[in-house]
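Missing here is one protein chain; the remaining ones are kept as they sit in the complex.
First chain written, first letter: the chains are A, B, C and D, and each begins at residue 1.
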Amino acid sequence: MSTTISQALQPAFATGEFITQVFLVSAALFMLLAIAMFYRAVKGPTTQDRVLAVNVLGTNTVVVLALLGAGLGEPSLLDIALVYALLNFLMAVAISKFTVERGGVL
Amino acid sequence: MIETIRTVAIVGFILVGLFFTLVSATGVIRLPDVYSRAHTASQADTLGAGFALAGVALALGFSTTSFKTVLLLFFIFITNPTAAHAIARAADEEGIKPWTTDDDRTDADLYEEAMADE
Amino acid sequence: MSELFAGVLFAFVLAAALATAAFRDTLTVIVVFAAYSLGMALFYAFLLAPDVAMTEAAIGAGVTTLLLLLTLAKTVREDTDRLVERVNIPAVVVFGGLLVVMLATLGEFPAVGADDAMAWYNPEVTQHYIANAYDDTGVKNAVTAVLAGYRGFDTFGEAVVVFSAGVATLIVLNKEVFTRE
Amino acid sequence: MRLDAESDTYTESQIIMTTVRIVAPFALTYGLFLTFHGADTPGGSFQGGAIIGSTILMIAFAFGIEPTRDWLANRTVVALAAGGTAVFTIVGLIPMLYGDNFLAHPFFEEQWGIDTKWGLEAIEIGGVAPIVAGVVMGMFFVIAAGFVVEEVDVDD
Partner (left out) sequence: MSDNRTLVPLSASSTNRNTIEYAVRTALADGPATLRLVYVHPPEVHADDSREQAATDLLKRASVWANEDGEQFDAELTIETAQLGTDEYLFSPSDIADTIARDAIQTGANRVLFDPSYDPGIGAPLLRPLEYELARFDAFTVEEAPAGRSARRTPFLARTSLPQIGAIFVISFVFYQILAADPTYWFEIVTGVVSAAIVAIGLSQVTFTRNPTWQTPARLVRHTIYIPYLLKEIIKSNILIAAVILHPKLPIDPRMTRIRPAVWGSLPMTALSNSITLTPGTLAVRIDGRTLTVHTLVPAAREGLFAGDLERAIRFVFYGREAAEITSPEQRGEAELIDSTDEPSSWEQDDGAPTDAAEEERTDTEPPTMNETDEGDDT
C-alpha cells in the first residue's frame, strides 16, 4: 500500500522545504557522528570495543533511516529501519558467545 | 501558528537527539575502557535515538507510519541495553579488567593485554 | 542538502571499506565489515532503492556476520601480532591505474535519474515494464513484477542456486546432520 | 581459575535469553509480513525469508545451537528448502501441462480466472521465502556442526 500511504502523507510534508532541509542536514550530522564512532571500531583495542562501536553505528543507522524517510518523503525507509531495530543486537549477542573459549560454548 | 510550534518542536527534538548522540560519540572515543564505553553506547545513544525519532514522529503527524517510529523506539529500548550487557559480559568472560582511577594503563597496554590473552 | 548527506555517507563507506581491506585479523575484519554493510544499506536507501536496502539490512545485520563468525569459531584462526595487512606495492599500482581510469570515465556518466541515464539505454523494455507492469501482473511493486513475472525464469534459476548452495555446503562439510533423526 | 565443576560451567545469560524471548515473535511476524507483502511494498520474500532465518539464528545464539536444532528437527529445515524449490517448480510446470510455457502466469487467468497476481504471489510466498529461510538455517546448523572427517569409532 506504499502509494496510498505516501499520498496520505503528502499534507504532512507540506509544512515546507524548511523541515525537509532540517531532516536532511540532521541526517548528514548524524552521519558525521557515525564517522567519529567508526574511529573506535578501527582503534579497538579489544574485539568488544569494535563490536560496541558497530552496535552504536547500528542504532545511528536506524535514526538516519528514519530521518531520511521523513526528509525524502519515503515512508518505506522506516521498514528498513525496523529490520535494524530488530536484528542489530544479534552481533553483540553472537560475539558474547564467540569470545568465550573461542566459541566452545556455542 | 500551530504549524510554527510544531516546526519548532521538531527542530528542538532533533537538536536534543543530536546532542545526546554527540555525547555518546564523545564517550565512545574518550572513555578509558570497554566497560565505561558501553555505558554511553547503551544510554546516551538510546536517548539520542529516542529524541530524534520523536522528532520524526511529530513530522509524520498522527498516522500509521508515525506509529512505526514508536515501534522502532520500543525495539531500540529493549535491544540496546541487552547488546551493551552482552558486550560487557563478553569482556568480563575474557578477563578484561575494568579501568579504575588508580590505574594508569593506556589503550596500548590494554591492547597488549588483549593480544596476550588470545 | 542531500549532496551534503551523500558526501558524508560516502566518506563513511570509504573509510569502512578501506578498514575492511586493511585489517589483518579476521575477527576484526568481520566486525568492521558489518559497519560497511550499514553504510551500504544507507546508500541504497538514499538512492531510493528500498528493496536493495532491505536485502542489505536483512542479510548484513542478520545472516552474513553470524555465519562468518560461526565459521571462524569452527576453524583455526591464524594468530598474528600485526594489526594491519602488509601493503602489496604492485597491487596498489595496478589498482591505482584502474582507479584513475574509472574516475576519468565517471565524469561522462549522466546524473542519477537524468533523461539520458543508463536506465533508459534500452528504452523500449524499460518503458514497457514501467507502463505495463501493473496491468500485466496486478502487482504494485514493479521490482516484484519484474522478478517474479517478466524475469521468472531468472528468478527460478536463482532460487535453485540458493538451494544448491545449501546442498553443496552439506556435501562439502560431509555432514550427516540432516539424515539422522 | 575457578576450578570446581559447578562455577566453571558456563551458564547462559538470563538477560539475553529473556530479550530474545521477547523479540523473536516480533521478528518472525515481521519476516512473515514482508514475505506476504512483497507484491505491494518494498521488501519481499527474499528479505522476509532472510529475517525468518535470522530469527532462528537469534534463538540458537541465545539458547545454544544443539538444543535449537533438536527443537527445530532437521526435517523442518529440509522441508522448507526442498519444499520451496518444489513449489516453485510445480507452479511453473502447471501451465506446461496444458501446453503453455514454463512459468506463464497469465495462463491461470485464462484457464481458471485466477488473477495473474496470485501466480506471482505463489512463487514468492511458497517458493522463494521458504528456500531462503531453509537454506539460511541449514547452512547455520551445518557450519555449527563443524567439519568431520569420515566417522571413525575410536572407542574400541
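Please note the rule applied: contacts are C-beta pairs under 8 Å (C-beta built on N, C-alpha and C of every residue); 3 or more make two chains touch, one makes a residue touch a chain.
Predicted, not measured: the structure shown is a model, and the values here were computed from it.
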Point to revise | Residues of chain D in contact with the chain not shown | key: 1-15, 17-19, 21-22, 24-26, 28-30, 32-33, 36-37, 59, 63-64, 67, 71, 148-149, 152-156
Review point. At which residues does chain B meet the chain that is not included here?
Key: 19-20, 23, 26-27, 30-33, 35-36, 38-40, 42-44, 46-47, 64-65, 67-68, 70-71, 74, 77-78, 80-82, 84-85, 88-89, 91-92, 97-101, 118
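The rule we apply is simple: only the chains that are shown with their structure count from here on.
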Exercise for review: Could you see whether C-D or A-D has the larger number of C-beta contact pairs?
Suggested key: C-D
Revision key, fill the gap. When centres are defined as mean Cα positions, the distance from chain A to chain C in whole Å is 18
Study note, to complete from the structure: Between chain A and chain B, the Cα-mean centres are separated in Å by 12
Point to revise | Residues of chain B engaged with two or more neighbouring chains | key: 75, 79, 82, 86, 89
Check your understanding: Residues of chain C that touch two or more other chains: which are they?
Key -> 50, 54, 57-58, 61-62, 66, 70, 74, 140-141
**Study point:** Touching residues (chain side chain A, partner chain D) in the complex
**Key:** 1-2, 76, 79-80, 82-83, 86-87, 89-90, 93-94, 96-97, 100-101, 105-106
Exercise for review: Could you pull out which chain C residues touch chain A in their complex?
Suggested key: 1-2, 4-5, 7-9, 11-12, 15-16, 19, 27-28, 31-32, 34-35, 38, 41-42, 45-46, 48, 50, 53-54, 57-58, 61-62, 65-66, 69-70, 72-74, 77, 140-141
Point to revise | Interface residues, chain C side, partner chain D - complex | key: 50-51, 54-55, 57-59, 61-63, 66-67, 70-71, 74-75, 136-141, 143-145, 147-149, 152-153, 155-156, 159-160, 162-163, 165-166, 169-170, 173-181
